[in-house]
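The block that comes next holds chain A.
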Amino acid sequence: MIPLSWYLIVAAVLFSVGMFGAISRKNAIAILISIELMLNAVNINILAFWHYHSQTLGYTDLHGMVFAAIVIMAAAAEVAIGLALIIAVYRQRKTVVASEVNALKG
Partner candidate 1 sequence: MTPLQIVFLLVSIVTIFSAILVVSLQKIFHAALWLIVTLMGVAILFVLLEASFFAAVQILVYIGAIAIILIFAIMLTRNIMSDEEIQSNRSWGLVLLLVLVFAVIFINQLSQSAIFNSILYPLEVQGQDNIMAFGQGLLDPAGFALPFELASLLLLAALVGGVYLAMDKKGGEAK
Partner candidate 2 sequence: MKILEFLSDPIIVIQEWIIQLFTNWGVTQEWQTFLLYLIGSAILGTSALLITLVLIWAERKIIGRLQDRLGPNRIGPWGIFQPVADMLKIFIKEHIIPDEVDPIPYHIAPIISVASVLLMWAIVPFSDNVRGSDLNVAILFLLGVGGLGELGVILAGWGSNNKYSMLAAFRASAQMISYEVPMAIVLLIVVILSGSMSLGDIVSSQNIANIFLLPLGALIFFIASIAENGRAPFDLAEAESELVAGFNMEYSGLKFGMFYVADFLRAFTSSVIFASIFLGGWRGPGAEQIPILGFFYLLIKSTIIWFIGVWIRGSMPRFRVDQMMAITWKFLTPLSLALLIVIAFVNKLLANSSQLIQVVVFLIINFVLFYIGFLISNKLINEKVRMEVSSHKRVLAQPTNIFTQPNSGG
């Protein structure tokens, strides 16, 4: 009995909060955490639309589910690689502040 709009608004707010974190935080791990928030918001959106389509179609709509699954896999891969990068950079330069990693700066 919950309107679709509620889910969409919650997802939008969560996405914005995540975006704020991703832009404003200095610590690279904190940036990754914020990106996780954004991906979660995307998943809420996808599954809300999945529910809507399933109820209008009358059977389980697969596109939404597969999309959500791929988002989760991508999030896992992103965290694994992202943290490995952060640790590798940390080992070389002893910093986790994203803006201090500037070896390519002219």
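Convention: contacts are C-beta pairs under 8 Å (C-beta built on N, C-alpha and C of every residue); 3 or more make two chains touch, one makes a residue touch a chain; residues count from 1.
For anyone wondering why these and not others, all candidates are chains of the complex that A comes from, given by their letters.
The structure presented is a predicted model; accordingly, all values stated were derived computationally and were not measured.
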| item | value |
| --- | --- |
| Touch assignment for chain A within the complex, options 1 or 2 | 1 |
| Chain A to candidate 1 touching residues, read off their complex | 1-10, 12-21, 23-27, 29-30, 32-34, 36-37, 40, 43-44, 47-48, 50-52, 54-55, 58-60, 62, 65-66, 68-70, 72-81, 83-88, 90-97, 99 |
